[in-house]
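To start, I am sharing the structure in question, which I have written as structure tokens.
All protein chains but one are shown in place.
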Amino acid sequence: MAERLRVAMVGNGFMGAAHSQGWRVAPRFFDLPLQPTMDVLVGRDPGRAGEAAAKWGWGEVSTDWREVVERDDIDVVDIVTPGDSHAEIAIAALEAGKHVLCEKPLANSTVEAEAMTRAAEAASARGIRSMLGFTYRRVPATALARQLIADGRIGEVRHLRASYLQDWLVDPAAPMTWRLEKDRAGSGALGDIGAHAVDLAQYMTGLRLSEVSGVLETFVRRRPLPSGSSSGAIAGSSSSEPATEFGEVTVDDLALFRGRFASGALGTFEASRMATGRKNSLRIEISGSLGSIAFDLENLNALEFYDATEPTVEQGFKTIIVTEPEHPWVDAWWPAGHMLGYEHGFANQAKDFVDAIAAGSPPRPSFADGLHVQRVLDAVEHSSATDGAWVGVADGSD
Amino acid sequence: MAERLRVAMVGNGFMGAAHSQGWRVAPRFFDLPLQPTMDVLVGRDPGRAGEAAAKWGWGEVSTDWREVVERDDIDVVDIVTPGDSHAEIAIAALEAGKHVLCEKPLANSTVEAEAMTRAAEAASARGIRSMLGFTYRRVPATALARQLIADGRIGEVRHLRASYLQDWLVDPAAPMTWRLEKDRAGSGALGDIGAHAVDLAQYMTGLRLSEVSGVLETFVRRRPLPSGSSSGAIAGSSSSEPATEFGEVTVDDLALFRGRFASGALGTFEASRMATGRKNSLRIEISGSLGSIAFDLENLNALEFYDATEPTVEQGFKTIIVTEPEHPWVDAWWPAGHMLGYEHGFANQAKDFVDAIAAGSPPRPSFADGLHVQRVLDAVEHSSATDGAWVGVADGSD
Amino acid sequence: MAERLRVAMVGNGFMGAAHSQGWRVAPRFFDLPLQPTMDVLVGRDPGRAGEAAAKWGWGEVSTDWREVVERDDIDVVDIVTPGDSHAEIAIAALEAGKHVLCEKPLANSTVEAEAMTRAAEAASARGIRSMLGFTYRRVPATALARQLIADGRIGEVRHLRASYLQDWLVDPAAPMTWRLEKDRAGSGALGDIGAHAVDLAQYMTGLRLSEVSGVLETFVRRRPLPSGSSSGAIAGSSSSEPATEFGEVTVDDLALFRGRFASGALGTFEASRMATGRKNSLRIEISGSLGSIAFDLENLNALEFYDATEPTVEQGFKTIIVTEPEHPWVDAWWPAGHMLGYEHGFANQAKDFVDAIAAGSPPRPSFADGLHVQRVLDAVEHSSATDGAWVGVADGSD
Partner (left out) sequence: MAERLRVAMVGNGFMGAAHSQGWRVAPRFFDLPLQPTMDVLVGRDPGRAGEAAAKWGWGEVSTDWREVVERDDIDVVDIVTPGDSHAEIAIAALEAGKHVLCEKPLANSTVEAEAMTRAAEAASARGIRSMLGFTYRRVPATALARQLIADGRIGEVRHLRASYLQDWLVDPAAPMTWRLEKDRAGSGALGDIGAHAVDLAQYMTGLRLSEVSGVLETFVRRRPLPSGSSSGAIAGSSSSEPATEFGEVTVDDLALFRGRFASGALGTFEASRMATGRKNSLRIEISGSLGSIAFDLENLNALEFYDATEPTVEQGFKTIIVTEPEHPWVDAWWPAGHMLGYEHGFANQAKDFVDAIAAGSPPRPSFADGLHVQRVLDAVEHSSATDGAWVGVADGSD
């Protein structure tokens, strides 16, 4: 039996459910060199944390992450809180010698992200591993895309188009949440889903963005507050009757930008929470000198591949169903043609993190990868605020 | 905390992994009235069973299903063995007062299936529940299809086309296995995947087949034996050199049939293990007097719906992404647009079985449903053996 | 300037418009060895024929096909009348030394079709050409499919699925027409569209059906007569008020059959006028030992091709857009990616017929090809009338 790897997870929101499923399921399908166990769930509210721990199967509950990250009987700290607390928790955990898996975004600010990256690099020298949760790198189809591109199958990358489209804010009656306040969420569509598009584009191509030009827009600028809330309240109605109160939306709901990669390739990026009918549509199409690759998260078991070196009469976009045992991670799952879903990325991620810890090798995406994405997003915001002109990314090197 | 529901699973093959995932995951997402626990795994070979139990997380191991089904500390027996042992185990478990979940096919023969159905009905009178594992009924899209049809949204069903296509036997060098021997597997493509097509067609439409006409074919009639095996060996080569030995394939690799439903509707069915490029493609299209419905398991989060009552200029097949909280089972899973996969049907199935046990109501598909499917398959075999003419299904009533 | 090829067309219905477009357009895109000219349009009703001739651009009008087929200044007779007059016109024209292009079906009965085939073979010996209008052979994608299969790219054909689905009879209020009377139309969905499916399946694979088993169904058995019509009137209402009169539908609106090819391959066929939402959907998928091919007339510029000899991780259905100059006929049309439509098959057909006349070589599909399809349909009808059992096709040889 493999040695245990004792995990504490900080946070109990939606991402907590996903990460829990990853820890729960990974050892049941993969042969892992260490056996992760779900030891402690940390949440601010003891009632909610207790409910979550019981539901998700964590061994015990704590409300004090500082104490937990210092415990000797914890090996891994998995951070799934909102972005504004990532830096503090991650740095403390790394300094305490815990391996850290941190959900994206790395942080809400570049300053924090830089500090985290420094901490991760210092920890790495001591054999402590850290990894960032861009789980779409763990969809077999995107990993296959990266392999094909790295093998030169589409030649030199010239142009890509990435869009991440959702529609949960289309209705102006959709209520105000903390996610729509800049102070707490850091960013809107840009940071939440645009970050995935940037990371995945860079991951698949192996290229890095060096400058960007963009615009951020907010179409619905005030939304009704949930009853009883005072979150960001603004003047609603002066009527004496009970009136709906409204909150001000201070983040973007649409982000459009283009980027130039260090190689000279160009890309178009869109992130929208206003794309009516698109639920969770992350599409990337990459055009190279010898072929093309296209991926769509709404059809995540497939990869489209066009090989321009085939005879002309036979060229076409081929839909590869990425469920063969030879495809990345798939051998551990089901027979060919049995579809994987959203959550499998979290199990694949857990497996890879455990493998890296056991092997003593640095896993990717690293905090440095996350910092770079953060700098890209910063540059987009800066461009948007300065007439949309090109803005260099602070660090475009790899 | 909900009362425990103690499960023993008999069998440790591929279906054991799927059922284990169902029991493991269901209580982590659904609020269940009883708390299923994975108590005992039963397997013939103690080594393999022990490995499987450790891997999948079962509490203990047994090699004696007879003893386990009699234990007082077991509430549910989940049967995932090959079909030839279903009857014996299920009947014993039901008689011992255990709720039984049985993987399809119900049995390898109609005689056995009838006995199981009688046992299930007798047990039901004593409050003991039984259910058959046609899990594709638990894909949200197929359940939505059933709802739409039951609500009259496509009017009177006239015609359907169901095909279940795989390609794992295309290569004549694919080796012999027990699944290709009639004595052990009972049937080939017909019983393995054709059964799913029949059940799903009947489930979605609410109709029952009353007569069928069909043909079974075996394109590759002998296959190399795995080295060291003597499974169904036939004369290979008389050469003095070490020669490949071959086994005789005694089941169909392609089954084509058409059926007439009691309502007068007609259907076309195909089950193939020779459909090059189709990995696990179960497609059903149903044409009614007011609309149509189409489903494809290779795109399982979607349902196609055509509503002929809309204005002519706006009619079209609509792709409903069946991941909204309002869709069946989905509320427990992920936000809209986050895709579910193959295995979620097993968790949904576990949830429904637990609910039925707690509610004291008979779950579907029942053993009687499975018996009916068995009779349809029997009728197809009979038709194939008698010049392809129409053959009545022994029991076409519902 | 190429020598003229003087065409007379008999018939002025929907097919007349399509054939006219073929003659009109072919010489404007292809370099033809003879220059077809639209000389005479023949129609029974002089008013309607005159209107059609003016609209479509025919030089003169006649109401007497017998006289026209004898004229010295006519080289080609193009027959687009309903099927019950094909035999008489075609045989007369061939005997008069005219090349004959005949719209499908070849005839309404096998006896007529045999006579036509004999006439065509006799004429061929005298250098007179005849051809049948299965225009879907002239869609570039189907011709590419035939080439790929002939080149062995999908190996041995094992199984195919062909369906031709329309929905113009779904509504029971759709009025009675002569097309729904067996005496005049010969057949329903089977002969009208099922014939295309059979011909195309045989064309693409190069195989011939040798036996079939099928069922014909009529879901809506009476339909309102158009006002003023007495076509097939049956008792409607005894009310003294003006009542809708109904006609009896005496042909099938759904035909389902399976076939065995002489090679041993099996096929499933469906022809429906009741497939709600499917407008003109002719789909064929062919599974072979080394690959698969799929075609859909609703996406007629594309061909799906699966090559099972590629590395496993890269296999997938490839969508070839069949608009490259290297593809059949395409060089004469538009640049790559500029889509062709339904009517281009008629221009391609006119080109091929003119080429065959100039070259003195027998064009395909021949009348013998049409006779064979007729025999397949006869066998389906016979099977449907005799309990659905297998019925041999009178001539399954090629």
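Observations
Letters A, B and C mark the chains in the order given here, with residues in each chain numbered from 1 onward.
Simple rule for what comes next: contacts are C-beta pairs under 8 Å (C-beta built on N, C-alpha and C of every residue); 3 or more make two chains touch, one makes a residue touch a chain.
Please read all numbers here as calculations on a predicted model, not as lab measurements.
For the options A:2, A:54, A:150 or A:290, the residue in contact with the chain missing from this view is A:290. Residue A:389 is the one among A:122, A:359 or A:389 that touches the chain missing from this view.
Of A:274, A:302, A:339 or A:393, it is A:274 that touches the chain left out of the display.
Across the entire complex, the residue among B:37, B:109 or B:319 in touch with the chain not shown is B:319. In the full complex, subunit B touches the omitted chain through residues 144, 302, 305, 312-321, 324, 326-327. Although one chain is hidden here, its contacts on subunit A can still be listed: residues 154, 158-159, 161, 163, 167, 170-172, 213, 215, 217, 219, 254, 256, 258, 260, 264, 266, 268, 270, 272, 274-278, 287-292, 306, 308, 315-317, 387-390. Contact residues of subunit C toward the unshown chain are 1, 14, 17-18, 20-21, 24-25, 28-29, 54-57, 166, 168, 278-281, 297-300, 321, 323, 334-344.
Note that in this section only the chains that are shown with their structure count from here on.
In the contact between subunit A and subunit B, the residue numbers used by both copies make up over half of all numbers at that interface. The rotation relating subunit A to subunit C, fitted on Cα atoms, amounts to 180°, rounded to the nearest 5. The greatest centre-to-centre distance from subunit C, using averaged C-alpha positions, is reached by A. Averaged C-alpha coordinates give centres for subunit A and subunit C that are 55 Å from one another. If you average the Cα atoms of subunit A and of subunit B, the two centres end up 36 Å apart. In subunit B, the positions touching at least two other chains are 278.
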